[in-house]
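The structure follows.
The complex appears here minus one protein chain, its other protein chains still in place.
We just call them A, B and C in the order they show up, numbering each chain from 1.
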Amino acid sequence: MVQTEFQIRVRYGETDRMGYVYYGNYAQYFEVARVEALREMGVSYREMEEQGVHLPVYTYSVKFLKPAFYDDLLTIRTQIRKLEGTRIYFEFETYNGNGDKINTAEVVLVFFDPKSGRPCSPPEKFAQLILKYS
Amino acid sequence: MVQTEFQIRVRYGETDRMGYVYYGNYAQYFEVARVEALREMGVSYREMEEQGVHLPVYTYSVKFLKPAFYDDLLTIRTQIRKLEGTRIYFEFETYNGNGDKINTAEVVLVFFDPKSGRPCSPPEKFAQLILKYS
Amino acid sequence: MVQTEFQIRVRYGETDRMGYVYYGNYAQYFEVARVEALREMGVSYREMEEQGVHLPVYTYSVKFLKPAFYDDLLTIRTQIRKLEGTRIYFEFETYNGNGDKINTAEVVLVFFDPKSGRPCSPPEKFAQLILKYS
Partner (left out) sequence: MVQTEFQIRVRYGETDRMGYVYYGNYAQYFEVARVEALREMGVSYREMEEQGVHLPVYTYSVKFLKPAFYDDLLTIRTQIRKLEGTRIYFEFETYNGNGDKINTAEVVLVFFDPKSGRPCSPPEKFAQLILKYS
């Protein structure tokens, strides 16, 4: 399936008093990583949302192997593992500047129609792009 | 004018690697403090917004005298200094557990009508409450 | 095992443009909830850390059932499920003001000695308190 790489530099405000990136901040890194993965495939998440399809997170899990530190330039490998019904499955691996894998994560999002208040099918164009990259 | 006190405990994720509360996080503390100040006066900021009046920040300035640390229980004194035209002026003083003043801040917000895309008068009920507490 | 309840009010800055609490912000809620759970048992997380035992997160997973909104007063039920070797297992359930369960989460943390750079046993006092509440 689709796999992309994205680099992100740790901001000062994202560290905590242990000197590590606070565990809660990775959620934002993975959000940026998946938006950039979609952009590379030609999908603008912003446009999709403005056309009336939301993509809230259903489940998120992360396993921390090593900490990240201030000013580290992290590489996040993003993989769209599958598109199934109204759900899309993302997997992430984060690497530090030494090439060490520092964490792995999985996020499942749901295509959601805010008008009906219910899950919905992914937009046609989106589904075709995913298929094309599979 | 109206003056209220609000207590807030520093979260782990709000500290940075210096061990201090990250300077950017105080904006959120002052937001909570002003919402609670309004609540004490009988105004629900959420309701006001749902009735179609937004209150975005126009200017914000803060002066740091001492740092705050993880788990500190801070006291924020909030004062509504004035309501003038389409603007409302808040002043804040933050104290740590020893009673030391650790920072002061000022926020000016604008009553804003998202439909017209322009500043607007404060809701009648709101203006009367401010007057009453003056 | 130990079970506690903690209430937390959603801050404006914690919402996103969908109007929901951003999925990444729950990590901070659960951090506060577990620190307050420990405090209720007589353990100060801050003190423990200042005595040289860190408690970084090893795994974190969350399942979202419903969104939370600005100004919601959420109730988080925290349970210490077990203390095993160098790890401690927390479970969380979040409820909104209507009593709806809006998400569930699990966090596993590791007792860690920053001097040796290795996992370590929990402090004696801490282990005894957990035992006492079991």
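The definition used in the following text is that contacts are C-beta pairs under 8 Å (C-beta built on N, C-alpha and C of every residue); 3 or more make two chains touch, one makes a residue touch a chain.
Owing to the predicted nature of the structure, the values given are computational and were not obtained by experimental measurement.
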| item | value |
| --- | --- |
| Residues from chain C at the interface with the omitted partner, ascending | 12-13, 15-19, 22-25, 69-70 |
| Hidden partner chain, residues of chain B it touches | 18, 20, 22-28, 31, 54, 56-64, 67, 114 |
| Hidden partner interface residues of chain A, rising order | 9, 11-13, 27-28, 31-32, 35, 44-46, 49, 70-71 |
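Just so it is clear, only the chains that are shown with their structure count from here on.
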| item | value |
| --- | --- |
| Chain occupying the middle, per Cα centroid | C |
| Remotest chain, chain A as reference, centres from CA atoms | B |
| Centre distance in Å when chain A and chain C are each reduced to the mean of their C-alpha atoms | 23 |
| Centre-of-Cα separation between chain C and chain B, whole angstrom | 27 |
| Whole-Å gap between the CA centroids of chain A and chain B | 33 |
| Residues of chain C touching at least two other chains | 27-28, 31 |
